[in-house]
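Omission of a single protein chain aside, the complex is shown with its protein chains in their original locations.
Order of writing sets the chain letters: A and B. Residues in each chain are counted from 1.
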Amino acid sequence: MKTLDFKASRWALALAAGLGVAFLGQAHAANDQVVIGDIDDMSAVYADVIGPTGVEAIKMAIADFGGTALGKPITLLTADHQNKPDIGASKYREWADQSGLTMLLGGSNTGVSLAMAKVAGEKKVPFFAVGAAGSSLTNADCTPYTVHYTYDTTSLANGTATAMVQGGGKKWFFLTADYAFGTQLQEAATKVVLKNGGTVVGSVRVPLGTTDFSSFLLQAQSSGADVIGLANAGTDFVNSLKSANEFGISKTMKPAALLAFLSDIHALTLPAAQGLTLTTGWYWDLNDTTRAFGKRFFEKTGRMPTMNQAGYYSSTLTYLNAVKAAGTTDPDKVMEALRAAKINDIFTTNGYIRKDGVMVHDMYVMQVKTPAESKAPWDYYKVVRKMDGEEAFGPLSDSTCQYAK
Amino acid sequence: MPQQVSNRIEWALLLLAVLVPFLGIYPIFAMKLICFAIFACAFNLLLGFTRLLSFGHAAYFGVAAYATAWCRLRLNLPTELSVLAGVALSAALGFIIGMLASRRTGIYFAMITLALAQCVYFFCLQAPATGGENGLQGVPRGSLFGVLPLQSDFTMYYVVLIIGLLVYLGIRRIVHSPFGQVIKAIGEHEPRAISLGYSVDHYKVLAFVLSAAIAGIGGSLKALVLGLATLSDVHQSTSGEVILMTLLGGTGTFLGPVIGSSIVITLQEYLSDSVGSWVSVIIGCIFVVCVMLFRKGIIGEVEAYVARRSSKTNA
Partner (left out) sequence: MTTILGYPLPAILGQLILGLVNGSFYAILSLGLAVIFGLLRIVNFAHGALYMVGAFVAHIILVNFGISYWFALIVAPVAVGILGVGIERAFLSRLRGLDPLYGLLLTFGLALIAEGLMQQKFGSSGMSYPVPALLQGVYNLGFMIIPIYRLWVVVVSISVCIATWLVIEKTSLGAILRAATENSQLTQAFGINVPVYLTATYAFGVGLAGLAGVLAAPITQVSPLMGSSLVVVVFAVVVIGGMGSIMGAIVSGIILGLLEGLTKVVYAEASTTVIFIIMAVVLLVRPVGLFGRE
């Protein structure tokens, strides 16, 4: 029996030693090496909006920048947060602690992005919130290291809700995704509706990822509203609109697409989506620069870029340029360079980053074309109105962010 | 003889655990391992010894996490009191659900625990206090008894390790105590225990409450370690995971849940970087293999093997 015990304990100690050696080789990133992280919804409700295709946009930007920064190669890490705040925040924290992360892109999901923003503040790693809409990222939940790109709930409401109320839709009922994004979008839209003389007659909260909207739409119908405000996005938006058409609700109530992407319209197809009013921060068919980028992206991925994918490209380039200007990856110096930067690229020509973290740029109110008006695949929008940045995002004085004072 | 092998493994693990921060292992990952090991050991008290399958055990783990997070964030209670609050709440919940579920046995017992755990999930989803889909975030660790600051992962790790050790030894004590003998008897043959005059229901409920409270320790610590309490903590999939951890490691053993939880958490951590859904498949396969071929679990099989070897040599 002594032999057995000896063997067992030797085996156990060997195991411990082996594990120790294995882990000793843990990488610790060198200083001033750019490590970009992308944590996104890669497989579920929002996967088509940015998702794995968005990673291609980041790679394009890194390649266009030259592949190296400050003389060292640029590393890209990616992960799927599966719409869970704990996964997103833990990954961010782990990359910051273990992999020398210098910038995080991503989110899509406002709830996850809020959790990640907290990590940004704690670990001091710049966070470009692309895809998450919640305006609280630049108000109550702001940090000195958060940059909110592409759009937010304020600008969406200012665009779409204003257009619909002024177009005659006075009584609103909201179908709201039951988490931070939906809540904030409903709040922002409500403010606009009330400001323009409309009323909100009711709302219902729908779990993220619901596929059968019939009972919620029934509630909307019995409310007697003339506008059904869809405060949701991604496949939620696609499914709720399809259901609304199926149950004949779109005949008596006008759907307000408070957040809709090119990928959604593509999934719905024009006959189902025609006539919708929506607000976007970017569209591929605006001018020659955007068309050129769209074409490049299409050749790589087989899809035209959504505003978020273009946003990924632009934010990566903006960050890399700021690192070049600051000469270091030190977060405070880079944030300083970012705030001084003028953003002039495929995404926008007159963009700048404010003290509250908003990247202020022009927004566009669009209407979805009818099948007859569309001349080619992905030719879906016509411009109704261009909103200049300050109007879309509201003045800095309105922000409740403590760093904006 | 099997006991000595287990002892050796225990000492080796302890050595490894003490050296973790020096071995370059990510302390937060290691702490998460310990929290789930506590959870699995608590679950094993019920499944392995009392032979009661609680299908919604995540409820106690998650509720404690929420309570601790809430006490820290909203009430600014000191850390140790917040942890106590979490444990107390999960013990109370364990009492209620245990009382209700003990009215039935076997599959029906499991079904009741599942249904009531779903109600707990629903409550956590809807109640404003728990933050719905976002959960509670940014939970500050504070300091232990006001003197030892816990912000450093290094310090926090040793605190968590010590608590984990105490839990492990505590469960050993419980099982070897007279109370433990009774619940083991109930687990092996309930009618016989009844015929011996024990009020079986009381013992079952007490075992349930203990299991829930200890699971609560794991949950409270996890909220402090990760700074988050979210719906995943009370979700049915977490309940399923702890069953797997215990089954894989070996029900009815002490080391089993520790090994099982370490394997499952490590799998999740390192496989989720590739695509998340392979983790599901692998976990499912492990479940199937364990149920079909490997019912004793890893430690169980090791102990049985050693017992066979030693009895052969003795004979």
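By definition in this document, a contact is a pair of C-beta atoms (placed from the backbone, for glycine too) under 8 Å apart; a residue touches a chain by one contact, two chains touch by 3 or more.
All values derive from a computational prediction rather than experimental measurement.
Colleague: Where the complex has a chain not shown, which of A:70, A:204 or A:286 is the residue touching it?
Modeller: Residue touching the absent chain, from the options given: A:204.
Colleague: In the complete assembly, which of B:116, B:200 or B:231 touches the absent chain?
Modeller: With B:116, B:200 or B:231 as choices, the missing chain is touched by B:116.
Colleague: Touching the hidden chain in the complete assembly: which of A:76, A:218 or A:341 does that?
Modeller: Looking across A:76, A:218 or A:341, the contact with the absent chain belongs to A:218.
Colleague: Among B:243, B:264 or B:299, which residue is in touch with the absent chain?
Modeller: The one listed residue touching the chain not shown is B:243.
Colleague: Which of these, A:167, A:248, A:275 or A:327, touches the one chain of the complex that we don't see?
Modeller: Only one of A:167, A:248, A:275 or A:327 touches the chain omitted from view, namely A:248.
Colleague: Residues on chain A that touch the omitted chain in the whole complex?
Modeller: Its contact residues with the unshown chain are 43-45, 47-48, 178, 204-205, 211-212, 214-216, 218-219, 221-222, 234-235, 239, 242, 246-249.
Colleague: Residues on chain B that touch the omitted chain in the whole complex?
Modeller: 53, 100, 103-104, 106-108, 110-112, 114-116, 118-119, 122, 125-126, 236, 240, 243, 247, 275-288, 290-292, 295
The working rule: only the chains that are shown with their structure count from here on.
Colleague: What is the distance, in whole Å, between the centres of chain A and chain B, each centre taken as the mean of its C-alpha atoms?
Modeller: 36
Colleague: Which residues of chain A touch chain B once you look at their complex with the stated criterion?
Modeller: Touch residues, chain A against chain B: 1, 4-5, 8-9, 12-13, 15-16, 19-20, 23-26, 43, 79-80, 82, 84-87, 89-90, 93-94, 97-98, 111, 114-115, 118, 178-180, 208.
Colleague: Taking the touch rule as given, give the residues of chain B at its contact with chain A in the complex, in rising order.
Modeller: So the residues of chain B touching chain A come out as 1, 4-5, 8-9, 11-13, 15-16, 19, 23-26, 28-29, 132-135, 137-138, 153, 226-228, 230, 232, 272-273, 275-277, 306, 309-310, 313.
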